[in-house]
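With one protein chain withheld, the remaining protein chains of the complex are depicted in position.
By letter and in written order, the chains are A and B; residue numbering begins at 1 in each of them.
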Amino acid sequence: MKITLRVWRQKGPEDEGRMVEYRLDDVSPDMSFLEMLDVLNEKLILEGEDPIAFDHDCREGICGMCSLVINGTPHGPEKATTTCQLHMRKFKDGDVITVEPWRAKAFPVIKDLVVDRSAFDKIIEAGGYISAPTGSAPDAHSVPVPKPAADAAFEAAECIGCGACVAACPNGSAMLFTAAKVTHLGLLPQGQPERYDRVVKMVEAHDEAGFGGCTVTGECTAACPKGIPLDTITRLNRDYLAATAGRRKKTR
Amino acid sequence: MAVTGAVLVLYLVAHMLGNLKVFFGPEEINEYAAWLRTIGSPVLHHEWFLWIMRVVLLASLILHITMAAQLTARARRARPARYRHRAKVQGSYAARTMRWGGVIIALFVIYHVLDLTTGTVHPEYEHGDVYGNLAADFAPERWYVTLFYVLAVVAVGFHLRHGLVSAVQSLGLSSPQRARALHLAASAFVVVLVAGYLSVPFAVTVGLVD
Partner (left out) sequence: MTDTFYTLGDPIADTKAPKGPIEERWSKRKFEAKLVNPANKRKKTVIVVGTGLAGGSAGATLAELGYKVIQFCFQDSPRRAHSIAAQGGINAAKNYRNDGDSVFRLFYDTVKGGDFRARESNVYRLAEISTQIIDQCVAQGVPFAREYGGLLDNRSFGGAQVSRTFYARGQTGQQLLLGAYQALMRQVDAGNVELHPRHEMLELVMVDGRARGVVVRNLVNGEIKTYTGDAVVLATGGYGNVFYLSTNAMGSNATAIWRAHKRGALFANPCFTQIHPTCIPVSGDHQSKLTLMSESLRNDGRVWVPVKAGDDRHPNDIPEAERDYYLERIYPAFGNLVPRDIASRAAKKVCDEGRGVGPGGRGVYLDFADAIKRMGIDAVKAKYGNLFDMYERITGENPYEVPMRIYPAVHYTMGGLWVDYDLQSTIPGLFVIGEANFSDHGANRLGASALMQGLADGYFVLPNTIGDYLATNNKLGEVPAEAVAEAESRVQAQIDKLLSIDGDRTVDSFHRELGHIMWEYCGMERTEEGLRKALQLIPALREEFWRRVKVPGSADDLNQSLEKAGRVADFLELAELMCIDALHRTESCGGHFRAESQDADGEAKRDDANFSYVAAWEWTGLGEPPVLHKEALEFEYVKPSQRSYK
């Protein structure tokens, strides 16, 4: 396959970036998208040019590190698939493909296609946990969890923290990411004591990080490689309203 | 947004029902319009209720728009650099047109008030004769006015379709089990509302009201 790439190149956080065009004549349909970039990079290095920086690690769709906006869509055209699991057979010979980084103020570009997502860690840090110091746990069977709640919690917990939701959101909001964690922990009996405190702190951290406000446009779910459902956000809103309306006492 | 939006929705429903009175003839709708101005009397002075309503409405509208503007500004701040390649909408079309849709509706409302409330831009406005004003407004040769109304009402439909679902979600009232029902209900509501509104100019155009 012949592929033309238009890639965002930016030397460093403070530099101006621009789109640069590259041509590849010998792309195998069996390659993954990132393997195609590997091939391009090998070529660039031997030509004495700077290879394209991009984030990736597991290449199995689970670590959440890969993060490319391909033809305007985070993680590219295939639904429920991370960039690293996208294969070139999804494209046609002769295609022109644009590749850009996640774009959000809270995700500043470090270099080329690599962005800084530490804002997500800040949101978790603010309250995305259950306080259960090591050694303090009762027997695992002391608290049964109804299967439907456990399954729903698991679905929300599947979030890989990639940030595609933010990249896709017209508001640059990270509400889906935040809501996924609020839902995961809020559905479990173990998560109840901190439930209302947690949601307030996490939303505050979300806003402080510079993410936009949620208007439930649903672009996030459409882009999410794990299909985190939009109603996690409803759940977050419900808990948030309950917490801020003072109907529940804060636990701390 | 959800709360001010709800006030506006209530108004839209009442307004639509009021408009339908046109089908019962000139007397009934004109009487209705006159009655609107006497609600609350003798406790309230003539037209006071209407003015209170107008104030609430205007306040809601302004708040609604202000908050929308703030969200938009925040969205701009949250994404200072735009994408070079704009993808097609993945979520819902209604959701992606809230902002432009809202602006168009606002412009429409201004025109609309000047047209049918104050008569400023109306060709042969006569105070108190709602029936006549409507008939004249949507006369077949003034098809462009009718078209504008139709477009505006459809825009309102889109705006509401997403607005309703979104409001329910913002208030945390939906759940996965009810999500489908919610979408269906919102769509049904919007279809009825749009149909109700459109029936009036349509009726004038085909000569049912004249």
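In the analysis below, a contact is a pair of C-beta atoms (placed from the backbone, for glycine too) under 8 Å apart; a residue touches a chain by one contact, two chains touch by 3 or more.
Only a predicted model underlies this, so the values are computations on that prediction, with no experimental measurement involved.
Just so you know, the chain we are not showing touches A across the whole complex. Considering A:35, A:95 or A:207, the position touching the chain not shown turns out to be A:35 (whole complex). One chain of the complex is left out; on chain A, the residues touching it are 11-12, 28-32, 34-36, 38-39, 42, 44-46, 48-51, 53, 55-60, 62-65, 78, 81, 85, 87, 89, 110-111, 114, 116-118, 120-121, 124-126, 128-141, 143-147, 150-151, 153-154, 157-158, 160-161, 184-185, 188, 190-191.
In the analysis below, only the chains that are shown with their structure count from here on.
Of all residues in chain B, those touching chain A in their complex are 71, 74-75, 77-92, 95-96, 98, 162, 165-166, 168-176, 179. Chain A meets chain B in the complex at residues 6, 8, 19, 69, 71-73, 98, 100, 103-106, 109, 152, 168, 170-173, 210-213, 215-223, 229-231, 233-242.
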